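Heads up, one of the protein chains got dropped from this complex, but the rest are sitting where they should.
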Amino acid sequence: MEMTDKRTITVSVNGTKHTKEVPVRITLADFIRYELGLTGTHLGCEHGVCGACTILLDGRSARSCLMLAVQADGHEVLTVEGIAPGPDALHPLQEAFRDNHGLQCGFCTPGMLTTLLEFLGDNPDPTEQEVRVAISGNLCRCTGYQGIVLAALDAAKRMKAGRA
Amino acid sequence: MKPPPFQYHDPKTLAEAVGLLGTLDNAKLLAGGQSLMPMLNMRFVLPDHVIDLNLVEGMAGIKETDGVLEIGAMTRQRELEFSDLVAAKCPLLHQALMHVGHRQTRNRGTIGGSLCHLDPAAELVTVCMAHDATIAVAGPGGTREIAFADFPAGYLTPAIELNEIVTAIRIPVWPAGHKAAFIEFSRRHGDFAIVSAAALLQIDGGRITRASLTIGGVAVAPVRATEVEQAIVGQAPTSELFAKVCESCRSFEAMADIHASAEYRQHLAVVLARRALEKAADLADNAPWNRAH
Partner (left out) sequence: MNARMLIGQPVHRAEDSRFLKGAGRFVDDLAREGMLHAVVLRSAVAHGRIRGIDATAARAMPGVHAVITAADISAALGNVPVIPLRLANLPEFKGYLQPVVAGDKVRYVGEPIAVVVAETQCIAEDALDKIAVDIERLPALPDRHAAAADASLLFEAAGSNRAVRYEAKFGDADAVFAKAEYTRKEKFRCHRLTGLPLETRGQIAEWDKDKKRLTVFGATKVLFFNRRTLAPMLGITEADIDMIEVDVGGGFGVKGEFYPEDFLIPFVARTVGRPVKWIEDRREHLVATNHSREVDCELEIACRRDGTILAMRGHITADMGAYIRTNGGVVPAKAAQFLPGPYRIRDVGLTVEAFVTSKTPVGTLRAPGRFEANFFRERLLDIVAADLGLDVMDFRRKNLIQETELPFATGKLVPYEPETDFDTGDYHVTFERAVAEIGWDQNKALNGKLVDGRYRGLAAVPFVESGGSGKENSRLVIEKDGTVSVYVGSSVLGQGLETTLAQVAADTLKLPFEAIKILHGSTTYLKEGFGTFASRSMVVGGCAVMDGCNNLLAAIRVAARERLGFPNEEIEIADGVVAAGGKRAGLTEFAGLEVEGSFSTTTRTYSYGAHACHVAVDPRTGHVDILDYVAIEDVGVAINPHIVHGQAIGALVQGLGGVFLDQIMYDRDAQMLNASLADYLVPLATDFANVRAITMELRRSKTNPLGAKGAGEGGMVAVAATIANAVAAALKPLGVEVCDLPLSPARLWGLVNGASLARKS
């Protein structure tokens, strides 16, 4: 049905390789959500402001609404579905969100988690202000950010303890 | 809000990219995508062809040769942010990067993309103006260099031909020990500035021996406050001096938009010029506006 150009791409998502033919005009976000059915990555604005669609591309956070799917060909993507260590377990970052009331409606949560996963790798021992700057590209309309900031600081401690 | 139909091209060499750009009608170059992709999603641009520069060899990297920092146009803003070379040689660029968008956009966004988008308030544009950078471009006829002062041709319009590609940015570095300050006033962290100010000072024996002051966000492109620069060279850096000379920034031609009137921008130009100079001269360590990020 699509009248546009198509390409076959291979993208590794959460450790699984997917090879698909896609219209070149679709974004990476739409590829992840509608072609792969991984709907944890959310779309809140589709113009690169809200951060809900943040994924990790080769370990680096990126707004998946601001990339074409074809640009991810040959790359590794991590989405929120790939963060937990197993189906019944939570990552320490996820546990910290639960314990610190870091979420309400849950719509911004995937983007917050992916962003913080990268950030806490860059900066394992951040200050509150550094956390606030790190998530300043992710909108949350419910929490006023306080629970999220506490969760991130708590997660840093938990992750450090896990490494020790 | 989905992109319109287009043909996608992903050249592997600069020559190939220049060739495509020269032959395809209504083509758009895709660098980091942080400006083009929103415009595609909103269908503000309707290109027939998108030429992706992300796979072109040799367009990214940071090196210093003979006092010039050379940055490939496809160098990601994150690479600049985390570069020890940039932090050491061009502290102004390092400071400015912390105001450029957010972590996720800096991970993808490129310096060349930001300069070509040429938002009047873009931090990287202001830094290039402050440092008298040179822009290297490649076209069908070969390569050429453009002094940054000549790079902005108008609002959101770089002075390059439709068939040319920006390949590198050359920033002459200032001597070791020079002082730099980049500050801005924006509605929120990471937003484009309403007004920004970039100051470079060389201070020897208690006197300013060289100065560069650039105001972004006021006019369609950043402007050098040459009157201020001339007035402070040879003087000792004091708050009183800066307060007096920066008043001249009120006469800059200024834009108005939904966030700020022209008068407010002119006023902010005065305030931020002074604050940038004070910060560069280490006179603002305790100022409240200098305490937060």
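First chain written, first letter: the chains are A and B, and each begins at residue 1.
Going forward, a residue touches a chain if its C-beta (ideal position, glycine included) is under 8 Å from a C-beta of that chain, and two chains touch if they have at least 3 such contacts.
In this text, all values refer to a predicted model and were calculated from it rather than measured experimentally.
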item: Shown chains touched by the chain that is not drawn here; value: A, B
item: Candidate in contact with the missing chain, chosen from B:V245, B:A260 or B:A280; value: B:A260
item: Residue of A:I9, A:L117, A:I135 or A:A156 touching the missing chain in the full complex; value: A:I135
item: Contact with the hidden chain (one of A:I26, A:L57 or A:L117); value: A:I26
item: Contacts of chain A with the absent chain, listed as residue ranges; value: 1-4, 23, 25-26, 33-34, 37-47, 49-50, 52, 79-81, 83-84, 90, 94, 97-99, 101, 103-110, 113, 128-129, 131-133, 135-149
item: Positions on chain B where the hidden chain makes contact; value: 1-5, 38, 42-43, 185, 187-191, 258-261, 263-264, 267-268, 271, 286-289, 293
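We take it that only the chains that are shown with their structure count from here on.
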item: Between chain A and chain B, centroid-to-centroid distance (C-alpha), Å; value: 29
item: Footprint of chain B on chain A - complex, ascending; value: 2-5, 7, 24-27, 30, 46-48, 51, 54, 57, 60-63, 65-68, 70-71, 115, 118-119, 129, 133-134, 136-138
item: Contact footprint of chain A on chain B as seen in their complex; value: 1-8, 10, 30, 33-34, 37-38, 41-42, 50, 52, 54, 78, 98, 101-105, 107-108, 188-190, 292-293
